[in-house]
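The complex appears here without one of its protein chains, the remainder shown in place.
Presenting chain A:
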């Protein structure tokens, strides 16, 4: 098991945003984190990244806890945020070099890993440009390249498809699948349910900070007693049921 989240309760203040979440991510799997706006997806991600401290419960990544061994824990996680955050003073090349230094990567090997990614996302001609001046979609591609050049065991991708053109969405999905076949675990929060249904191995359905259901598609169909349903049908049913409660 790559990631093990046990009875996690947490949030930004004393009032918890996420309550008693327990789930695991296995090596070589893609997990889709699904929920309405404000359901607690980003808060869950921030806890896994170690940006927030849990009020209760524990998070273990390959037997490491972020509070105890922060550097070793972080060495294994790569993250693509929903909103690209880039250093205004660094060029694209320098962003990559900075990532190499920060993650203690061997420069030669890292460039070998980054070069095909740069070509794939059509960034290879812009190495000396300042990405802070790129369009939002292009900035997102820079964040993707910076994350996927790291040989992490866990990739966390927050709303990966917003702002990307169809080719880039396709390229990102290829990258995710490659990372999966390498044995990494991928956690992505998304609203694009059709894509999630097609590519994810398991789903975590969050509603008002609680994990309502989890498992693969057949398991979810069984839970909601919808034998032929798509992920979208299940999702709508879940929100209706919760609203009725």
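Keep in mind that, in the parts below, a residue touches a chain if its C-beta (ideal position, glycine included) is under 8 Å from a C-beta of that chain, and two chains touch if they have at least 3 such contacts; residues count from 1.
The rule is simple: contacts and distances are computed from a predicted model.
A chain of this complex does not appear here, and its UniProt-recorded name among "Aspartyl/glutamyl-tRNA(Asn/Gln) amidotransferase subunit B", "Bacterial ABC transporter EcsB family protein", "Transmembrane transport protein" or "NADH/Ubiquinone/plastoquinone (Complex I)" is "Bacterial ABC transporter EcsB family protein".
Only one of A:7, A:26 or A:51 touches the chain withheld from this view, namely A:51. Check A:23, A:103, A:121 or A:161 against the missing chain and you find that the one touching it is A:103.
Interface note for the absent chain: among A:8, A:77 or A:234, the touching residue is A:77. Not every partner is drawn; the one left out touches chain A at residues 49-51, 70-75, 77, 79, 81, 85, 87-90, 94, 97-98, 101-104, 130, 132.
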